[in-house]
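A single protein chain has been omitted; all remaining protein chains appear in their positions.
Chain IDs A, B and C follow the sequence of writing; residue 1 opens each chain.
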Amino acid sequence: MQRITEHPLDINTLLADTENDTCGAYVVFGGIVRNHHQGRGVAGMRYTAYGPMAERVLEELEQETCERFGVAECRIVHRIGELGIGEASVLVAVRSAHRGDAFQAGQYAIDTLKERLPVWKEDFYTDGSSGYQGGTPLATSDAAGDSGREGSHE
Amino acid sequence: MQRITEHPLDINTLLADTENDTCGAYVVFGGIVRNHHQGRGVAGMRYTAYGPMAERVLEELEQETCERFGVAECRIVHRIGELGIGEASVLVAVRSAHRGDAFQAGQYAIDTLKERLPVWKEDFYTDGSSGYQGGTPLATSDAAGDSGREGSHE
Amino acid sequence: MLDVEFYGVLQQLAGTRTLQIEVHDDAPTVEQVLERLRGDVPALSDHLPRVACAQGEHLVRRGDRVDPARPLVLLPPVSGGSHPLPAEAC
Partner (left out) sequence: MLDVEFYGVLQQLAGTRTLQIEVHDDAPTVEQVLERLRGDVPALSDHLPRVACAQGEHLVRRGDRVDPARPLVLLPPVSGGSHPLPAEAC
């Protein structure tokens, strides 16, 4: 599976890709399109990515997560294009010998993804309007490391 | 799905059973039969449960997990009978508005299951021997709360 | 007579899933039943401190009275999930 893909994300594929008989635990995180955001009804959304960098960022994050938490397997996929309510925008799968490591590693992977992955989301609201969401400045911007996120742009 | 079942556990069923459009995150934990235990090769295992109490314990743990962490959905299933390497013995699914809650709630559910659920595992080793595994004394035993687990019985 | 049911390693040690034991009191305490078992099935005695007891869906404490109409269920330390060692393991 490509890490950045326009196709629906499949948890079974992710688990098959990470099968490992030495592992007693897996943790899968799924990020799902919700029907509301900051009090407004959401009808759907569109994700775009800067592809050349996004694939590399996810591959490196998988390796970093495995090394940092001593887990055997980590696989991350992120969807782009238009998504409806209830669809998965991101899946993270971690497999490890012990469950505590798997939970920590899974949380690290999704937390870090949100700081590093060049992906942007545009909300389509139920009132017909749309807007790019604010987010986290990447590491080389002047604002990198600022505590506040910027607001939505509409 | 019954919470205690002899049938293979299905992550898709668990996710379908917990679908909730208000949730932006899910975490699924899977406990998997490993091919080794304390340095010995494992060929498979058998789980048995005290059924009348086990169903109730899981149902209460789901409710407790939702209330304690403010998560919208929690569903736990545990398999009994004979399992081969790589098969899931337990699945925990949590869905919540925010990801941090989902990770914490999932870990709490599996940690607490291991202290409360009347289920026992018997290992079948690759050398032909077998043995019940040690475990955690339940709350009303004299030894409840002792820090050490007992060893394996073979 | 009272039915006693064994689970997990206790089945192996007792060599049976159930046992009928004679009780003289109408409603003995859990502790009294366990004391009686200690004599009847010596192989269990090392394990009894780590054993919890249940009737139906609920755990009963050592001092609780046993309802002789229902089985007293003996539950050794539990090991659900996946492999439990070391302490952190699943």
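Convention: contacts are C-beta pairs under 8 Å (C-beta built on N, C-alpha and C of every residue); 3 or more make two chains touch, one makes a residue touch a chain.
For clarity, every value in this text was computed on a predicted model and none was experimentally measured.
Considering A:Leu15, A:Ile32, A:Val71 or A:Ala93, the position touching the chain not shown turns out to be A:Ile32 (whole complex). By the touch rule set out above, chain A reaches the unshown chain at residues 31-34, 37-38, 47-48, 50, 52-53, 56, 78, 89-90, 110, 113-122, 132-144, 149-150, 153.
Note that in this section only the chains that are shown with their structure count from here on.
For chain B, the chain whose average C-alpha position is most distant is A. Rounded to a whole number, the gap between the C-alpha centres of chain B and chain C is 22 angstrom.
With centres taken as mean Cα positions, chain B sits 26 Å from chain A.
Residue positions 24-25, 97, 99-100, 102 of chain A are each in touch with at least two other chains.
Those residues of chain C in touch with two or more other chains are numbered 81-83, 90.
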